[in-house]
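Here the complex is missing a single protein chain, while all its other protein chains stay put.
So, chain A:
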Amino acid sequence: MSDISRAEVAVVACAELFRGDGEIVVSPMGFIPSLGARLARLTFEPDLLLSDGEAYLMTPDAVVEGWQPFRKVLDTVVPRGKRHVVMGANQIDGEGNQNISAIGDHSQPKKQLLGVRGGPGNTANHRTSYWVPRHGKRVFVDQVDVVSGVGYARAREAGLRHHDVHRVVTNLGVLDFGGEDHAPRLLSVHPGVSVDEVVEATSFPLSTGGVTETRLPTESELLLIRTSLDPKSLRDKEVPS
């Protein structure tokens, strides 16, 4: 097995988000993060609970192992914090604020998006990561227009004691906010991507000391992705090579 695609690297980077999570609910929004969650569950994090995005907790072979309707998620699962969500992001800024609500002035937006959805509650209560399939300056902005997911400076100001924005996985690399005073830093670039390329595609300054190359899938991970998790290669539609 070779010719590893960019999408397959991204799937593994998403799987790595959940390393060490143990027996908690993972809620991946989007196709690549959901492949990553299932891959992690099948390999190094066998105790993860997988949400189907609706009312069920499902094993990787689609056996229902729990009931988790939306009201239960918002009343207990989110506030209890036994959850790691991977949300999308229309905008992310250098403090880790995320926007999926609207672009422009909120009273009459240039572009209405979904609304803040669960971003405020997720970031106030449990670990949150983000997935960005097209890394560019339109997404990685100086300042988000509406704060849906709460970033580090605001969390500190609001006294959010359970705030935990973990990482951002993109089609180019992996970022986090683990620099000095939660400064954004580039952790790794995917094979074939240069550090300069990522810096160029990001509006805010990125710390780039200690950047590594995102790890490749192992032979057995590739086999799982290609034959069991995504035999139709839908992953390549979300992240072309």
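Keep this in mind: a residue touches a chain if its C-beta (ideal position, glycine included) is under 8 Å from a C-beta of that chain, and two chains touch if they have at least 3 such contacts; residues count from 1.
Criterion: contacts and distances are computed from a predicted model.
Undergrad: Name the absent chain as its UniProt record does, using one of the following: "Peptidase S24/S26A/S26B/S26C domain-containing protein", "Cytochrome c oxidase subunit 2", "Ferredoxin family protein" or "Putative CoA-transferase subunit alpha".
TA: Going by its UniProt entry, the chain not pictured is "Putative CoA-transferase subunit alpha".
Undergrad: Which is it among A:Arg19, A:Arg134, A:His162 or A:Lys237 that touches the chain not included here?
TA: Answer from the full complex: A:His162 touches the omitted chain.
Undergrad: Check each of A:Pro46, A:Pro69, A:Gly178 or A:Pro205 against the chain that is not shown and name the one that touches it.
TA: A:Pro69
Undergrad: Give me the chain A residues in contact with the hidden chain, please.
TA: On the side of chain A, residues 54-56, 67, 69-71, 74-75, 78-79, 99, 101-102, 106-121, 123-125, 146-150, 154-155, 157-163 touch the unshown chain.
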